[in-house]
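As you look at this complex, bear in mind that one protein chain is not there, while each of the others sits in place.
Labels run A and B following the written order; every chain starts at residue 1.
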Amino acid sequence: MRLPPFALDEPESVPEAVEVLARLDGESRVIAGGTALVPTMRLGLIRPDRLVSLHRIEGLRAIRVERGALDVGATATLAALAGHGAVRSGWPLLARAAASVATPAIRSTATLGGNLCYAEAASDPAPALLCLDAQVRVADAMGERVVPIGEFFTDFYETAIVPGEIVTGIRVPSAPPGARSSYVRFCPRSAEDKPLIGVAALVTLDGSGRVSQVRIALGGAAPTPILARRAAAALTGEGLTEAAIRSAAEAAAAEADPLSDLMGSAEYRREMIRVWVRRTLLSLRVASGLEL
Amino acid sequence: MIPLDFTLNGRGCRAEAPAHWTVLDLLRDGLALTGTKDGCGEGVCGTCTVLLDGEPVRACLILAARLRGRTLITVEGLEQDGEPGALQATFARAGAVQCGFCTPGMLLSARALLAANPSPTEREVREALAGNLCRCTGYAKIIEAVLAAAGGR
Partner (left out) sequence: MAYRVIGGSQPRADAWEKVRGRPIYAGDLDVAGMLHGRIVRSPHASARVVRIDTAEARSLPGVVAVLTHADVPQNSLRMELPGRMAEATAGAVLATQPVLAEGRVRFQGEPVVAIAAETPEIAAGAAERVHVEYEPVPGVYDAHEAMKPGAPHVHDGGNLLRAWHIRKGDAADGFRGADVIVERTYRTPFVDHLYLETESGIGWIDAEGVLVLRVSTQVLEHFRDVAEVLRLPHGRVRLEGAYLGGGFGGKEDVTVECLLGLLVWKTRRPVRLVFSREESFIGHGKRHPYVLRYKTGATRSGDLVALEANLISDSGAYAALSPWVLLYSLVTATGPYRVPNVTIDAVTVYTNNPVASAYRTFGSIQTCIAYEGQMDAVAQALGMDPLALRERNFLRKGDSIATGQVLESEPMLAETMRRAWEALGPVREGEGPTRVSRGLAASITPYGRMCWTRDSASAWVGMELDGTAVVRCAAPDVGGGQTSSLCSITAEVLGLPVEQVAAVGRDSHFTPRAGTTTATRQLLMSGNAVLKAAREVRRHLVDQAGEMLEAAPEDIELAAGRAFVRGAADRGVAFAALVRAATAAGRPVQVLDKYDAPSAPTIDPDTGQGKPFNDYTFGTQAVEVEVDEETGRTRVTKLAACYDVGQAINRQSAEGQIEGGAVQGLGHALLEEVVLEEGLSRNPHLLDYKIPTTLDAPEIVTIMLESGQGLGPFGAKGIGEPAMTPTPAAVMNAVSRAAGAPLTQFPLTAERVLAAVKNPSHLP
């Protein structure tokens, strides 16, 4: 089915892109990979009369390590991110989350920036980035600003960026040395699906095997991806014992604010958060910290 | 209209398309290459799968404008000298084709898999083809065909 006609801008640099956006009135949208935007347009849910496509901005898709931190260009594809050697070794949590999205033909096209801007509650990369304390770089015609990932998602399908702004990149500091991480997504229906919930966990143990640093982030547990702070608190200073993990999982279930939809009721989501936080944390008892 | 210069099935192609056309629109309605199918418009069914710079993509989700300077392979490009290529022949012989509507997308996803991973396990084949829905075959003979194409040729 054809998309409704629109005008297309194809800026070749970020300054050009934000300048175009600043000038526009009417209904315009930024398009990166288009894997979320195009179906939404085809179904008539949004009707932009203009799209500003980022595909010609070369530098925007780069993935670099700079001074120990990972810098992911906004239009880097999830496939590129998942397959990148430095990401897989230095930020396996993020690589794993990116690799789990949809199918190869979607990952080859979908971008990290686009995924974050779409702001699905159950986004796979989002919980990984929350655990890793990432920062989102946003630009408009006035300049740049940085939005910590924890402030980026504001509500159901809504973000902190405003019209005229584009995400230019995501900076991910290096994980604590010796950290173990795991990303697990749960699909109750077909094995190929959006997840009902996703759990990302990043844990560092001290010399005596107690948890010195921990972050647990959840997708699908609330209107936005969230950090499960109380779950993390329940685990801090404890060993990775079954009891401590169980109480962290309980805390996560309690602090969740899940929705009901066709995939599952809120009660079921809450129960799944309990189950999968527990299972994900249990998997971190193995030194290699591999996902289930 | 946006002028487009790109490589299509190994040959230079010059075309043009309105801004709102996707690669799928261009293939089917601009270039009369109807092997690539329109099954859902959401990027889920996989019948529009083509290879862009060697990677599987959904033609229904990619604006035609993005083709400039790139390399595109469709099912029509899998033939060799007017004869079905080895992967295609394996599919036909293995009974992997029933109604055939999913077949072009399956072939291209399989081609991308085998180019990156010439000896996949059955699990890897299933994962690579998880984005190509089939309603007729139950996938059994499709997976057999891909494994046979990997093993034999």
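We take it that contacts are C-beta pairs under 8 Å (C-beta built on N, C-alpha and C of every residue); 3 or more make two chains touch, one makes a residue touch a chain.
Only a predicted model underlies this, so the values are computations on that prediction, with no experimental measurement involved.
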Query = Which chain B residues would touch the chain omitted from the figure, given the whole complex?
reply = 20, 29, 32-42, 44-45, 47, 74-76, 78-79, 84, 88-89, 91-95, 97-104, 107, 125-127, 129-143
Key: In chain A, positions touching the absent partner   = 1-2, 4-5, 39, 43, 186, 188-194, 262-265, 268, 271-272, 275
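Note that in this section only the chains that are shown with their structure count from here on.
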Note = Cα centre of chain A to Cα centre of chain B, whole Å, reads 29
Query = Of all residues in chain B, which touch chain A in the complex?
reply = 2, 18-22, 25, 38, 41-43, 46, 49, 52, 55-58, 60-63, 65-66, 109, 112, 128, 130-131
Request  = Provide the residue numbers of chain A that touch chain B in the complex, in ascending order.
outcome  = 1-8, 10, 31, 33-35, 38-39, 42, 51, 53, 55, 79, 102-106, 108-109, 191-192
